[in-house]
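The complex is shown incomplete by one protein chain, all other protein chains being positioned as in the whole.
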Amino acid sequence: MIAFIIRRLLQSLLVMGTVAFIAFSLFNFVGDPVNNMVGQEATEAEREYIRQLLGLDQPFYIQFMRFVGNVLQGDFGQSYRLGQPVLNVLGDRVPATLELVFVAAVMALVIGVPMGVYTGLKRYAISSKLMLTISLIGVSLPTFVIGIMLILVFSVWLNWLPSFGRGQTVNVGWDSNLFSLEGWKSMIMPAITLCLFQLTLVMRLVRAEMLEVLRTDYVKFARARGLSNRAVHFGHALKNTLMPVITITGLQVGGLIAFAIITETVFQWPGMGLLFLQAIQFVDIPVMATYLLLVALVFVIINLIVDMTYYFVDPRLRTEGKGGGH
Amino acid sequence: MGANCFGAAFIAAVLAVGTGVADAKTFRYSTTGDILGLDPYTNNEGPTNTMKSNIYEGLIHRSYDLSLSPGLATEWTQVDPLTWEFTLRQGVKFHNGNDFTADDVLVSYERIKQPASNMTFVVASIDKVEKVDDYKVRIVTKYPDPTLLLNMPNFWIMDKEWLEANNAMDIAEGASVSTYANLNTNGTGPFKVVEWQPDTQVVLEPNADWWGEPQHNLTQAIFKPIGNDATRVAALLSGEIDLMYPVPLQDIPRVNDDPTSTVMEGPELRTIFLGFDQHRDELMDMPGSGKNPFKDVRVRKAFYQAIDINLIQKRVMRGASRPAGLMIAPGINGYPKDLDVRFPYDPEASKQLLAEAGYPDGFPVTLDCPNDRYVNDEEICKAVVPMLKRVGIDIKLNAQTKSLHFQKIGRSGTPWETSFFMLGWTPGSYDAHNPLMQLMTVDGEGQGTWNSGRFSHPRVEELTDMIAGETDVDKRNAMIAEAMEIHRDQVGHITLHQQALAWGVRSDTVADVKQRPQNDVDLRYVTMK
Partner (left out) sequence: MADSKTIEKPIVEEHMGLFARIGDSFRRFLDGDIFYSFIHSPITVIAFVVTVICFVLAAFAPWLAPHNTNDIATLLLDNAELPPFWSSYTASWGEELHGRTEFLLGTDPDGRDVLSGIIFGMQVSLIVGFGSVILAMAIGITLGLISGYIGGKTDSVIMRIADIQLSFPAILVALLLFGGIKSVLPPAERQDLAIWVLILAIGVSNWVQFARTVRGSTMVEKSKEYVQAARVIGLHPILIMIRHVLPNVMGPVLVIATINLALAIITEATLSFLGVGVPPTEPSLGTLIRVGQQYLFSGFWWMTIFPALALVVLALSVNLLGDWLRDALNPKLR
């Protein structure tokens, strides 16, 4: 068991190292940070000086080695754009994004699961088909269009909700939107925008699982025992459905963080995604690298948890090592 | 053309100067990006410089109308062609209570000229700064510099004791190591920084001990950057902010229709132009041909005359631009008004010129264009492309984000990797010598950094060197005019226009704000209702 975890951890480190390496090989193609930093009047000599200072005159693998060396000592460098330690800058942003992603994921589950159950049980009802079709619209429109439409309707026309930023936050160890009405007002539109895709996914997943579980002998047997529909559906069927749903939702957190880039840009939500996009536009290499490492870390951790859960739950997998994906 | 569009659109100017202000007046304003740091000598960039000028002051202040007035120096005299004496203002205190003296000026000079500083151009002509007494300094230049005073407003003065106490004397370039001075401030200016939350807000409050008489009536100012254009407009319309810029041109009527919002328009100093590769023997878009059509002035003129700038002004810029015949705008020192005349739009002449030059069927070329730098930059390029196509040029458009665009057309890496490009320029010193040196010449140390097409004319090179040291204003202006005229007639670049400023202002909360041509908000001049 310990050997399994250690092996997985080593593999994870390898994954993260590779992620960072590939990232560095691509950074050169994002543009030239020096021009953004020094302004138009700087002479070529001054530009060259800055370039040397930042090590940008070195080939990318040397830059990469230096970054890794510093990271191993806990130093993630300084943001080119903001002139502050990357960890400080990112530290302020992580809660903003995690709260947004958390609320979006919860919304997706709370709305998606009942809808999935309903469409699974009433497979042939018109209402089910309607729900399935409408839910697809959510994944057929780009996120930014949804966000801008929401702003147009709820901020500009109706003036109900703030159009940008986190508004008033409450400090509960971190700056939080969850503990005040103002905070929730700022949160609601970005969260809806972000959750639509997951919502559709969760609903479809629950439906598919329900359809399968309802056909199993186990459920048929429960029915034969004379249990009520209600007991069968919620006690047996749904319970068996939820495990894969939660797993997939967990795995999708990475996707949510990625899509938060768009949502945060539209709503000027001061999270990691906005930071990353601005980092790309400014060619803020330390911030880009750290962000990608962080996303990789989140993914690695989630994957590890999922694998370990499977390991405990399903002894058959102990020999095979890992479960196939969806 | 367009003069009527620039009527001073200042909103009801009820100055609340001197009236006692009891109630809280918070001014919230926004633009596209956050400041890049608070160290006055790093990051020479528009919004960042504006923020610094609320906090720090120079010996001379540049007012909203670009006129120079006493700042930390009360008066100055020129002793000989190389030497200036500045008398310093007495009784001025930094935000932390330290006194301002000549030692602070000396230390600031030492600091601003460090290699990692991005503001060295401000003091480039200075040989040394000497202390005469505690309230008098002498500045000696390397050569007679007619633009010295013009640069002084950006020479922000820092506090010697504060720098020493916090070990912040060395500018580690804002990016590689963060210094104390990048995160903390201690100026003499009318505003103090309370808090900087990157990408969220900068909170400022007035400096109660400021030496001057405040013209503003603010009790607090909050700067909130919003990157997305649509979101920024929405924030203004819904009253979440009091002022924002730039208003996307297409949204000007929408903002003006709103009963509580209005758009202030005014001229900006930035000139937008297109440049050609006049150096390579073979155009990058014509590999194997061995030809570079842009070496022929007729081809350059054909491109110029194929572009209908008035139509672009009307449709793309919605009236918010001033078609330009020169590389410098009115208001720039040395601007020769009489020469600011464009070649007429004439596609037939254009075709004729191309035929004469030996390209009756045109030739392939790619236009490099930024899509997030200037007002409607991509839209202007998209309008230019069909116009050139109609005179037979096989033109393609490469519009990309500014980091990539400037890397491509700039000097680093593969230098000037462009055949045809868009660029905009505001002279940092507000003087005509700056664009001549940076854009229109190649010959000399530190010259032609952004002359990406490497336009070069022997007389212009000569004149530019002479202008640098000429202190006789009339002679100097005549030389500037001659250089500008040669450049115009040689079609060194296609000058397009000066873009207009467009600020969205809440008329229910803001009483007055002064719009400066460098497109920034100086909090000194903001009054609220």
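Order as written gives the chain letters A and B; numbering starts at 1 within each chain.
Simple rule for what comes next: a residue touches a chain if its C-beta (ideal position, glycine included) is under 8 Å from a C-beta of that chain, and two chains touch if they have at least 3 such contacts.
Quantities reported herein were computed from a predicted structural model and do not represent experimental measurements.
The omitted chain makes contact with just one of the residues A:Ala42, A:Met115 or A:Ile148: A:Ile148. Residue-wise, the contact with the chain that is not shown comes from B:Gln400, picked out of B:Gln400, B:Ser456, B:Asn477 or B:Thr509. The residue touching the chain not shown here, chosen from B:Val385, B:Ala478 or B:Ala511, is B:Val385. For chain B, the residues in touch with the chain missing from this view are 229-230, 233-234, 237, 248, 250-254, 284-287, 308, 311-312, 314-316, 318-319, 364, 366, 371-372, 378-379, 382-383, 385-386, 389-390, 396-401, 404, 417. Summarising the interface, chain A meets the missing chain with residues 11, 14-15, 18-19, 22-23, 25-26, 29-30, 129, 132-133, 136-137, 139-145, 148, 152, 156, 204, 211-212, 215, 254-255, 257-259, 261-262, 277, 280, 292, 295-296, 299-300, 303, 322, 324-326.
Here is the rule we use: only the chains that are shown with their structure count from here on.
Centre-to-centre separation of chain A and chain B, using mean CA positions: 39 Å.
Against chain B, in their complex, chain A makes its touches with residues 30-47, 49-51, 53-54, 78-85, 89, 92, 148, 151-152, 155-156, 159, 162-166, 265-268, 270, 274-275, 278, 281-283. Partner chain A is touched in their complex by these residues of chain B: 33-34, 36-37, 39, 42-45, 115-116, 118, 120-121, 173-179, 182-183, 197-200, 224-228, 230-232, 234-235, 237-240, 372, 401-404, 406-407, 410-413, 425, 428, 434, 438, 445-446, 449-450.
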